[in-house]
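Excluded from the complex is one protein chain; the other protein chains are retained at their positions.
Order of writing sets the labels: A and B. Residues in every chain begin at 1.
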Amino acid sequence: MTAAGPAAAYGAMPRKEDARLIRGQGTFVDDIALPGMLHGAVLRSPYAHARISSVDVTAARAHPMVEAVLTGADLAGQGLAWMPTLSGDVQAVLATDKVRFQGQEIAFVVARDRYSARDALELIAVEYEPLAPVTDARTALEPGTALIRDDIAGQRDNRIFDWSAGDKEATDAAFAAADVVVGCDMVYPRSHPAPLETCGIVADLDQVTGKLTVWVTSQAPHAHRTMYATVTGLPEHKIRIVSPDLGGGFGNKVPVYPGYLCAVAATMLTGRPVKWIEDRSENLMSGSFARDYHMRGEIAASADGTILALRARVLADHGAFNATAQPTRFPAGFFHIFTGSYDLRAAHCEVTGVYTTKAPGGVAYSCSFRVTEAVYLVERMVDLLARELSTDPAELRMRNLLRPEQFPYTAPTGWQYDSGDYPRALRLALEIAGYPQLRAEQADRRARGEYMGIGLSFFTEGVGAGPREHMDILGLGMADGADLRVHPTGKAVLAISVQTQGQGHETTFAQLVAHELGLSPDDVEVVHGDTDRTPFGLGTYGSRSTPVSGAAAVVAARRVRERARLVAAAMLEVSADDLEWADGAWRVRGDPEQSRGIAEIAMAAHSSLRLPDGVEGHLDASAVYNPPNLTFPFGAYICVTDVDPGTGEVKVRRFIAVDDCGVRINPMIVAGQVHRGLADGIGIALMQSIAFDADGNCLGGSFMDYLLPTAVECPSWELGATVTPSPHHPVGAKGIGESATVGSPPAVVNSVLDALAPLGVRHADMPLTPARVWRAIQGRPLRPDLAVE
Amino acid sequence: MTASRTSVRSYTRDEAGPGPGRAGLGVTCAEGGSLQVPAHVEYEKAASIEHALELLARYGPDARVLAGGHSLIPMMKLRLAQPEVLVDINAIRELSFITLTDGELRVGALARHAQLLDSALAGQLFAILHDAERVIADPVVRLWGTVGGSLCQADPSEDLSAAFAALKGTMVIRGPDGSRAVSARKFHSGPYETVVGAGELLTEIRVPVRPGGGSAYLKVARRVGDWPVGAAGAAVWLDGDTISDAGIGLTAVGARSFAAAEAEEYLRGRRPTEDTFGRAGEIAAASCRPVSDQRGPADYKQHLARELTIRVLRTAVRRAREPQLAVPS
Partner (left out) sequence: MRLTITVNGTEYSRDVEPRLLLIHFLRDDLGLTGSHWGCDTSNCGACVVCLDETPVKSCTVLAVMADGRRVLTVEGLARGGRLDPVQEAFAACHGLQCGFCTPGMMLTARWLLDHVPDPTDAEIRAAISGQICRCTGYENIVRSVRQAAAVRAEAAGQADPEPAG
């Protein structure tokens, strides 16, 4: 009989996941070995754009260890050569007519061992007729540029969409009346989430039962299941998706990749399990990239530093197929949250999406559906305004931040921020940083010819998608379910639809339920990642696990608790109204010693105890949670850098991060999530980007070229917290997973540019590698998306 | 040592012209798909130097020497190298020495990078070697990669090539007919090519110890462990207040033989002043032909050649002026 008080379940408890992971007993997809299992390997195009004249797999098929080779023609025969993307486009599974990006899938070899599969790839002969690549998004729409998507009826150019938000007229008027207008072109370069575990699958069709079991690196197992059913024609109730332990996701494991479908087709063909695990170069070159926004920002202000309006014009490079994953209604995701955390009169943004001969994707890498791009733009513009006005950037922000009394606040582009105390967070960050001392030190160093920078970033996130009336992906509403069962001996099992890739759901969700039911988190088992055992949901990304699935778990737990009240009333022979929940049990009002805890109630609910009419036995409940709104975590970040102008090298000395994610269920896990995103900021701001040369060659196809930050580049993070509970979430939590990735890159960039200000550098695009910093100082900047010449 | 694919790409592009399948495709799509495991290869383990030479003679140019493997195996995984036979020399303990013999620092080819970094002897005699080793790859790779392996891979961005060029070291190469000595500046015959013949083995590198010396190495990279965007090493020998001899080594910036001979010539006989360093830096930079790649554009690399040469000369001179520590024998 546990008697844990309600507050005990929240807090920094060690994780349940760790017991197996520290022993090397995790089960990742590549750990799975089934009897008779075959291994797949994908042949990929060396060309960025080319017609396919012929694909000759004869020699590959003749390899003694090869069991099968699939081509686009083979899949076309089964209607599997193309598949829908998450954006309503189609993507080739194996190319048939032409290839549209370097690394695109051409053929799939299935062999008895991994090495033979790789060897057999060299035996496939493909004849290509090269076409002109389209690698510069800025010229993708120029007349005469090669047409990439000639497979789409009526497609005349490389335009995907035009989209806008806000009030153009009001914005133009605000700009016209402003004292100060500052504009800047900036690029958020193409990067890649690069989870340490690459994507992979083991697909096993049982030919007797007709059941397809798939172990796959998926952040959204149920969505995948529905997709496989739609694409393959296999009945959905005969498909089981299992996402075991995942080695990171960060949005890279949301899409259904061609390799997955090839493995499914291969198991259907061979009748044996087929494993396909991509290698790192495949992951970087063909898996979902992130960002690649070419933006122009303009900010209008009055002379006293009041920000009046913001404008943004964006060119979005989506690659060869439009496969961004975001709610259907928002082709540019939540970019229109670019008004940021400030009180503006008006704002307007326009986004044009274009095709290029590059891998598909764009929404990934903790972007919260383009909030990363939006926050980068506004925080750079605010810093540029501060410089124009010769105002301290902290002071300028403080002057313009939304005040607590302004909430709930409707932003000029329609967002309804429901809660926040922004000035408090900024003050706390400034205090932790010792801001005045830093500025004094900077002045000293400048006098000595040393270049130190202090950069700020304040962000408002919009996460926890989302209300199903407004938000769906491929027609599936973004509501999530939770099933809770309490066993007769008072142990609980919570089945959820989201999928951890390291965030600790097995622990935090147990804490959520334990808190509601007065149990110990050790008595709550969290089941996830298996579509046979869990309710439907749209998965983990966009920081939605706690806001949506966590809410569903709490609602289910509270339904269990209410059912328990009725059972307890029957046990105590009192009226249900006479009971109140206190200290982890139902207690008789005025006589709290008369109580029953959940464990006892559970046993009674399974027993022969007579229950009132209408009250069912057992102690189970389900919930499908449709969030009424997004949640709005926010934060204030400060970055201190030292720059060597002789070499362009940047060293990050300190990073202060104050986050407000509402109520914190497990502060240790929250801090860990923040740490990760801050490291992302270092990497994205200073070293990560994927560029292409004029031939369409991908120049970031390995970890030698796509560099990730190590422990050496990262300082020891200095964290602070404020708590502004979400007004609509059942426990007031907002979600934290992506906040730091959103907020940190602008802080780093602002810091470096602050350091370089005496040298006259106004702006420089990420990544701020030594060469790019040096070139910026020379006044001859380099574009981050093209090859260095 | 991990293969410098960017460098391979830039050279391949220059030779073969632009086109698909060049950049990035050694990794992914060269005539095939993803290739992250080596092609079939045979394997022999050499028990001694003589045995190694005998195996190399038997298999000819189809054989490659396998030491730490951290230069060769990554290239084999990408199938940029496809030897027929590997001759594993890791058991040849007599090649992993670091000694002071006959007035020379002698580093066996099989000495691990970590060993050179840990060697107090090497560090006291030639600080440039510690400066360089500290920024080569990462601690785990340094435990296995060897000095000889890195030098023989002959990547145009390899650090020890520049360090030993600055020190004016000598490579000792053993063949069936005995040993021959080749100056560090004559050791490379092109990108990824050295003068070590098909039936030969690099056995050691020697650097004569002279009084009044100081040395330093400085590298700029995009991130720890990355190949240099540009790096410079300097060794100076002072006679009173005059530079009696100087060595300047440069890597990743297109310096001939990893050295800046004209700048060295300029320095000899001059006083070590800021003006002298500046002029030497200019001359060194002018003698380089860097290639633009994703690490940086050519003008930046040229700038680094100058800037880093100045900085390492400063440090080398400062160290040369410090009291020389007693060298353990």
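Convention: contacts are C-beta pairs under 8 Å (C-beta built on N, C-alpha and C of every residue); 3 or more make two chains touch, one makes a residue touch a chain.
Note that the coordinates shown come from a computational prediction; the quantities given were computed from them, not determined experimentally.
Interchain touches from the omitted chain, evaluated on the whole complex, reach A, B. Considering the whole complex, the residue from A:471, A:704 or A:768 that touches the absent chain is A:704. Within the set A:9, A:194 or A:691, the residue that contacts the chain not displayed is A:194. Among the residues A:26, A:305, A:732 or A:781, only A:26 touches the chain that is left out of the figure. Considering the complete assembly, chain A touches the hidden chain via residues 14-15, 17-26, 28, 30-31, 33, 114-115, 193-198, 245-248, 250, 279-281, 501-504, 668-669, 671-672, 674-679, 702-704, 708, 710-712, 714, 716-717.
Residues 2-3, 5, 27, 34, 36-43, 45, 66, 69-70, 73-74, 76-78, 86, 88, 90, 137-141, 143-144, 224-225 of chain B touch the missing chain (whole complex, contact as defined above).
One rule holds in what follows: only the chains that are shown with their structure count from here on.
Taken in their complex, chain A has these residues touching chain B: 41-48, 50, 102-103, 106, 114-115, 118-119, 121-122, 124, 130, 278-282, 285, 646-649, 686-687, 691, 693-702, 704-705, 707, 709-710, 712-713, 769-771, 774-775, 782, 787-789. Chain contact summary for the complex, chain B toward chain A: residues 2-6, 18-25, 27-37, 39-40, 220, 222-227, 229, 292-297, 300, 303-304, 307-308, 311.
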